[in-house]
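Structure record follows, encoded as structure tokens.
Part of the complex only, each chain left as placed.
For clarity, chains are labelled A and B in written order, and residue numbers in each chain start from 1.
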Amino acid sequence: MDQITSLKQSGDVLFMMLGAVMIFAMHAGFAFLELGTVRKKNQVNALVKILSDWAVSTVVYFLVGFPIAYGISFLRPAAELMRLQGFDLVHFFFLLTFAACIPAIISGGIAERARFWPQVLAGGIFVGLAYPFFESLIWGRFSANESHQAICVQGWLSGIFGCGFHDYAGSVVVHSMGGWLALPAILILGPRLGRYGAGGKSYPIPISSIPFLSLGSWILAIGWFGFNVMSAQSLTGISGLVALNSLMAMVGGILVALIMTKADPGFVHNGALAGLIAICAGSDIMHPLGALVTGGVGAAIFVKGFTIEQEILKIDDVLGVWPLHGVTGTWGGIAAGIFGSRFFGGMGGVSFVSQLAGSLMAVVYALAVGGIVYFIINKTIGFRLSEEQEMRGADLAIHSIDAYPEESVHVGQV
Amino acid sequence: MKKIEAVIKPFKLDEVKDALNEIGIQGITVSEVKGFGRQKGHTELYRGAEYVVDFLPKVKLEIIVGDALVPQVIETVEKSAKTGRIGDGKIFVTEVLEVVRIRTGERGEAAI
């Protein structure tokens, strides 16, 4: 192999691997964001859930999900897997980190009252089956394959509207999917004990730790540059615009949340994330100022959406994952069709209608799949902790230990 | 004047406070304590090892009231703190010789 090919190939493997590791790190971000936002008695559970979901996701996506989405199986000798220095393997790793976001997103919505294993099970079903199928339509084996005309959604869309559905880094495929899958779960579970009183009066439940919430948010924001930039999926495909648009959208999200909420730390930190969620889809085609606006609108949607969800709809979505990942993700898909256009200084090559159609399709799909899976789980094995378990907290009830053992085991011991 | 101390289950605090408020009690001092009693503790498990937790989280209320109010306060705490399950806690009454309101220097019942 000549030197240039070797360099290019190695560069691609490194590129994917760096992206994968950055997004793997984001899962620590999910864990700490949830840990900080729940009460102390549910902190351990937040940590163990994220880690367990990750582990189960890896196995099911390796064995089932990735083959469904991309038609590639790894059940061959290691030597064969080393084709292109193992590019397929790191490619799998990279895409796994996306898939595994699904249970991590849901986790934040159903926190403090869901049982452990049913939650893991649902995550496994999504990552192994439901998500990869949708992925196959948008990014995977059915996205461009003329021989699968029957389900080639991208083909229909580009046939009718000139361009297919553009989702560079998963505003829709990943985030809105996760957020809308979470909604039925949250509704089926119902609110935490004491969250709403007689006549639906709202009793907000205070969160445990803003420093840990902030740590989670920072980890997510940092890793997000891997999420978006490495979505190029090859080194030579890298685009500085993607990096900058991610930055601008995040900043738009921070600023809007800051101003709308008088510097409320929960909104400001989540506003950064809302901006990043909104930009994924169009990060490669917008102008940086378009990205700023997209992120800002994303944060506005989250701030308003969260308040409506909690106070008017009375939905107890602990981290606000439905407005955050769900609605803002959908906005991201649509925004790509607006700010991606030449008119707004974007790169063009995108259709507003296709964006709208693709974004809504994901909503419908997620609601249907999530509804069915959680309905069955709830009816069969049961989804919610008993009242007593919930009162003791998931940490003691599930893991037999709480987050600060020294404090509860010993009194005042120096 | 009397001091009424009540050791109760933590999650009952808001209920008890509201009930006391309704009967006109305007001052309460609260502290986090740990209780050891008939209510069994539990064991926690960490890396295969068992920790015995004998001391359970409780909340202690201290309420200073004039003698006349004592029965009513006791009754109110009793009712609002009761779950009927072991560990509901105790109420203790002691004599208070003098009360001073620091802000005004008032003494006795006026200071409560």
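FYI, a contact is a pair of C-beta atoms (placed from the backbone, for glycine too) under 8 Å apart; a residue touches a chain by one contact, two chains touch by 3 or more.
Source: prediction; values computed, not measured.
Formula of protein chain copies in the complete complex, based on this structure file: A x3, B x3.
The rule is short, and it goes like this: only the chains that are shown with their structure count from here on.
For the pair subunit A and subunit B, the distance between C-alpha centroids works out to 46 Å. Touching subunit A in their complex are the following residues of subunit B: 11, 34, 42-46, 51-53, 55, 57. Against subunit B, the residues of subunit A that register as touching in their complex are 391, 396, 400-402, 405, 408-409, 411.
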